[in-house]
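Below you will find the structure I want to go over with you.
All protein chains but one are shown in place.
So, chain A:
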Amino acid sequence: MLDNEELKAQAREIIARYPDGKSRSALLPMLHLVQAEDGYVSPQGIAFCAEMLGISKAEVNGVATFYTMYKRKPTGDFLVSVCTNTMCDVMGGQIVYDVLSEYLEVGHDETTADGKITLEHAECLAACDNAPVMTVNYEFYDKVEPDTALGVVRELQDGRLPQPTRGARLCTLKQISKQLAGWSEDRKDALADTGVGEATLVGLRLAEKHGIAAPVGDIDATSPIRVEKK
C-alpha cells in the first residue's frame, strides 16, 4: 500500500518544505503521513521513510519510538485520550479514564475488539482551565464527566460523530494524521467550527461587562522606528 507513486509524491512535497540538503527535517511529518495511510507506524512505513530520506530503518525506528503520537500497533478510527495529569486527575479525569476503560474493556494504548476505538491516558493537554478534558482524535471535550464521556464513546460506537466542545468536527485518525503531516484542513466549514471554549474567554467577558480595555499607547502607525545609538 505504501509503495505507490502518489505517496512518494506526497513525501517529496514534505521534503520540499525544508532547505536543500536538510531533508531529514521531513521525518516527523513523514511518519505522520505513514500513519495517515496505515493507521500506525507499520514496518513498511519505516522502510518507506528510510528509503525516501536515504537513512537506515534503525534511524527511523529510533525516532518513531521516541514520540508518543506514533503508534506501534494498528489503532482504531478514533483515538480517545483522557488527560490524567495532576490537575485533570484532581478534577475527576482519572475517574473518567477508569469508567471508559471498564466500559470499553481495554487498557492504556489498547484498541477495542472491533478495531474502532483506541483508549489512552494522556499527559497534560494544555487545557487545564477546562479540566478535566478528553480528546477524540485530538479534538476537545471540555469539563468532561464520566456520563458525558460514556455518551461520546457510545455515539462513536453507533457510527455517529459527536461534536467536540472545542475544535473541529470529528474525522478519522488517519484523516487527522494527514493534517499532522502538514496538509491543510480540506473540509468545508471545519475551520470555523466552535473553537474557543468559555474558560478561554472568561477574563475577556469580565472586562467587557465592566467596560475595561487596555490603555493605548501613543500610536504612530506610519513613521519608522528610530532609536538613538547609545
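The working rule: contacts are C-beta pairs under 8 Å (C-beta built on N, C-alpha and C of every residue); 3 or more make two chains touch, one makes a residue touch a chain; residues count from 1.
Everything that follows uses one rule, which is that contacts and distances are computed from a predicted model.
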Not counting the visible chains, the remaining one has a UniProt entry; which protein name from "Integration host factor subunit alpha", "High-affinity zinc uptake system membrane protein ZnuB", "R-phenyllactate dehydratase activator" or "NADH-quinone oxidoreductase subunit F" does it give?
"NADH-quinone oxidoreductase subunit F"
Which of these, A:58, A:113 or A:214, touches the one chain of the complex that we don't see?
A:214
With the missing chain put back, which residues of chain A would touch it? List them for me.
17-19, 22, 24-29, 31-32, 53, 62-63, 66-70, 81, 84-87, 89-91, 122-131, 135, 137-140, 166-168, 176, 179-182, 184-185, 190-191, 195-208, 210, 212-227, 229-230
